[in-house]
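Removed: one protein chain of the complex. Kept in place: all other protein chains.
Right after this comes chain A.
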Amino acid sequence: MFLQKVYVLDMRAQQLLRPLACRSLATSHPRAEIKAAAEEEFRTLEIGRKKRERFTAKTFKPATMLPPRYKQQKTDQDWGSVWPAARTFHPATVPFPVRQGYPASGQPTPDKWANAELMKIPNFLHLTPPVIKRQCEALKKFCTPWPAGLETTAKQEKHFPVTVSKSSYLHSSPTIRDPKARIVTLKVHLRSLDLDYHGRDKLLRLVGERYDADTDCLTLVADRCPLSQQNYDYCQYLLTVLYNESMKTEPWEHEKELVDLEKYVWEGSPSQAAAQNVVTARGINDAEELLKEYGQVVTDLHNEGEDEATVLRYQESVMKLLGLTDPQDTATASEPKYIQGEVC
């Protein structure tokens, strides 16, 4: 009762005011702690917060360090069983010493222990020659021999003229889909197709850039459908349609004009008319061979282009046609006959 009435801020005073019997059981104030020191004369007063003991996790130290695994491996062990699949490099399993890295000054090249660089790079320890041999042996039972009668490329082309190719793609990802896998390419040589002159010409006009003249190969690429099976069917359909259409002759094809001709035709051209004029003017009776030769030479000049050989032949033919002789050939040359006329 006495205590309740008195409000004493000072701790010491409060302690003194309490009855003697309570003093020993008095609870300590968090701020100031009075420690009972048996040996010392004075009780120590510690001001400040209690020091919290820092908890440090105990580091686990293995009692006995086991030796690395390769020490228990025999030298003639089956390595394919130790390293069956692609695996990151592990120094305790790999028996040989290997070093990787740029050495620090005064240090040797870093060894295989605790070497992150060796772990980063891909290794082929799972593909040693004996393992590869074993895998090939295992795959052999799935292989069949090459079909008899298809030894040479010519035979292959004869029996299987059409080549269809498509690619599948692998990525390091959870998905196996790649939009490029739908593309299907069909290749066929035009000599394998049974086409006449008109059919071939019509096919080439229909096909355009898909034909390669150097290799005589028609290439059809289909990627318009989402699935490769659909694109393959489309390729087959395309080839069928192309062939059938090129075999047909439509009524409007007879409207083909001079400008539409795919190559130069001498018969009925102004060149033929002019040559005929020359021949009649010169009065040669049987000039069939001359005209034929001239026609051939002019056709070559147009179709094959102008190069030294064709131009030379043209020169010779023209000279024969006009009855000219080379002034260097004959010392006593007959009068050159210059005939005014168009020679085209």
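Criterion: a residue touches a chain if its C-beta (ideal position, glycine included) is under 8 Å from a C-beta of that chain, and two chains touch if they have at least 3 such contacts; residues count from 1.
What we mean here is this: contacts and distances are computed from a predicted model.
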item	value
"AP-2 complex subunit sigma", "COMM domain-containing protein", "28S ribosomal protein S24, mitochondrial" or "Alkylglycerone-phosphate synthase" - which is the UniProt name of the missing chain	"28S ribosomal protein S24, mitochondrial"
Listed residues A:R54, A:K74 or A:H171, member touching the removed chain	A:H171
Touching the absent chain when the full complex is considered, from A:P95, A:P110 or A:P161	A:P110
Hidden partner chain, touching residue among A:K120, A:K155 or A:R191	A:K120
Contact footprint on chain A, counting only the chain that is left out	57, 59-62, 65, 86-88, 90-91, 101-102, 104-105, 107, 110, 113-117, 119-122, 170-175, 178, 180
